[in-house]
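First up is the structure itself, then whatever we jot down about it.
Only one protein chain is missing from this complex, and each of the others stays in its spot.
The chains carry the letters A and B, assigned in the order they are written, with residues numbered from 1 in each.
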Amino acid sequence: MLPDLPLEPVLELVGVFVSGLSGALAAVRKQFDVFGVVVLAWAAGLGGGLLRDVFLGAVPPVGISDWRLIGTAAVAGLTMYFFHPSLVRARRAIVVLDAGALALFTVVGTVKGLEYGAVPVAAVFVGVFTGVGGGVLRDLLTGEVPVVLHHRQLYAIPSLLGAVAIAGLWALEAYTTVTSLLVVVAVFAVRVLALQFRLNAPGPWREPTSRG
Amino acid sequence: MLPDLPLEPVLELVGVFVSGLSGALAAVRKQFDVFGVVVLAWAAGLGGGLLRDVFLGAVPPVGISDWRLIGTAAVAGLTMYFFHPSLVRARRAIVVLDAGALALFTVVGTVKGLEYGAVPVAAVFVGVFTGVGGGVLRDLLTGEVPVVLHHRQLYAIPSLLGAVAIAGLWALEAYTTVTSLLVVVAVFAVRVLALQFRLNAPGPWREPTSRG
Partner (left out) sequence: MLPDLPLEPVLELVGVFVSGLSGALAAVRKQFDVFGVVVLAWAAGLGGGLLRDVFLGAVPPVGISDWRLIGTAAVAGLTMYFFHPSLVRARRAIVVLDAGALALFTVVGTVKGLEYGAVPVAAVFVGVFTGVGGGVLRDLLTGEVPVVLHHRQLYAIPSLLGAVAIAGLWALEAYTTVTSLLVVVAVFAVRVLALQFRLNAPGPWREPTSRG
């Protein structure tokens, strides 16, 4: 949890809701039944935190024990199930909101790792898992290769930079509400700018002969 | 473990055996070698309990430490490997027995969660994971989208209702051998009736235009 940040629980619920919508949308497209849509909303919204908590030994994970988070994911799933066509038109907004969830989850996850006494590199890992893990679970459960691994879009990279920044602030004893919020905003900004200007990671390796 | 229930260990072995058959059958159909068939029997028979134990911090999980359960799953795998054609003819019986495993695993899993001090919502989750998790692992390891997420059959829903019933009985201090067995029977009955009368969950979202 971010310290002294009254908005943080609300932001976390918003993040779960938005990520849950992305999971539910993938399930609707795969013709899952209503139960499957809700499960995918749960997996995408809470799966990253689930991996984080398992890796930290924080059991049972909040993804199965915090009814506010679980209920929020379920509402996201039902919302997408019933209002699918309207929400598809709002797809652009969902992608931008998802960038906010990525930023927030990364920071919350890294901080939880540090609070559990993990070494910095482990805290960075659980932060990135918290940020991108839900999407990976969503893709595996719908039979897709995880999009974060091959799509070239800058998604995991801003998460990684944000997690490193939090671990650095923590080590320098400069971690405060203000600095952590700055990191959230920075991760969000990098992700949105990457979307806007199509900044990509180096793509698949190409045969030299294919360039000629 | 169900309290004062001498039959429970025997029932659990039967449940592992039947679930193991379903995993081994999926492996035989995918042309796995004998090792793969045994692994799939293990994953389907013990994978749900494995997730449960990881989420509860009950390590090492019984799925890798209880040689009776592991041996039972291995026998299920070898049985399917060698007697595949005969067992395929018994497919209907396997499906009905699998409903019994679903019911038993759900109750055993929920009770274990409560015994480990999990909040009721977490106990319900680990109960459902125990009931359906093996099938999900089976499907992921054979390259299939988990059937429980899209098949519309009532499979996870009776498990969920059963887990909620156990958590409710526990909270009301009405959890006894008799009431827990009633829940096992009820989950089994709902699942079998759903099979018999083809009761389904609401299916995939359909475009309004596709109805015209």
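Heads up, the rule we're going with is that contacts are C-beta pairs under 8 Å (C-beta built on N, C-alpha and C of every residue); 3 or more make two chains touch, one makes a residue touch a chain.
What you see is a predicted model, and the numbers here were worked out from it, not measured in a lab.
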item: Chain not shown: contacting residue from A:37, A:56 or A:181; value: A:56
item: Residue ranges of subunit B at the interface with the undisplayed chain; value: 27-28, 30-37, 39-40, 54, 57, 59-61, 64-67, 70, 81-82, 84-85, 140-143
item: Hidden partner interface residues of subunit A, rising order; value: 54-57, 113, 118-119, 121-122, 125-126, 129, 140, 143-146, 148-152, 156-157, 200-205, 207-208
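Keep in mind that, in the parts below, only the chains that are shown with their structure count from here on.
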item: Centre-to-centre distance between subunit B and subunit A (centres being mean Cα positions), rounded to whole Å; value: 30
